[in-house]
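Everything on this sheet refers to the single structure shown next.
Removed from the display is one protein chain of the complex; every other protein chain stays in position.
Here is subunit A:
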Amino acid sequence: MATLRLHSLTGAREEIPTPSFVSNPRMLSPSFHCNKKRVSRRMTVNAMGGGAKYKGTLMREKQLTEMIEKKVTEAKQVCEGDETSDECKVAWDEVEEVSQAKADLRLRLEVEKKDPLESFCQENPETEECKVYEDW
């Protein structure tokens, strides 16, 4: 699942020996074997515009989009019984949280035109998250 990968991103920092100068990050891709679970669907380039450059950012976008959909459905289910229950409040609060997170990412990419992984990927260009897509 994508969550595991993100965890590795935010977990303890491993010392990855990086070449002192990577002239073309695209050279690093295809033969990389990932031993973690792979996402079954192929990553599609989405029309989010602007600066999405790294795989990790695309993954986050996708994850947030899926979460919004999932949590809206959950909230509707939970609230069917009692709209004033704590569970209902919490469910819609989660919807708000992920909707805002998605909007923040969109703002960063479209208005600031900067990939949030930019500085991380400059230090760790060989990680899965920092693969750059060649499709665009």
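As a working rule, a contact is a pair of C-beta atoms (placed from the backbone, for glycine too) under 8 Å apart; a residue touches a chain by one contact, two chains touch by 3 or more; residues count from 1.
Operating definition for what follows: contacts and distances are computed from a predicted model.
A.B. asks: Which name from "Phosphoribulokinase", "Tctex-type light chain of dynein", "Glyceronephosphate O-acyltransferase" or "N-terminal acetyltransferase A complex catalytic subunit NAA10-like" does UniProt give the chain that's left off?
C.D. replies: The correct option from "Phosphoribulokinase", "Tctex-type light chain of dynein", "Glyceronephosphate O-acyltransferase" or "N-terminal acetyltransferase A complex catalytic subunit NAA10-like" is "Phosphoribulokinase", the UniProt name of the unshown chain.
A.B. asks: Would you write out the residues of subunit A that touch the absent chain, in ascending order?
C.D. replies: 3, 6-7, 9-12, 56, 60, 63-65, 68-73, 75-76, 79, 83, 86-104, 107-108, 111, 116-117, 119-120, 122-123
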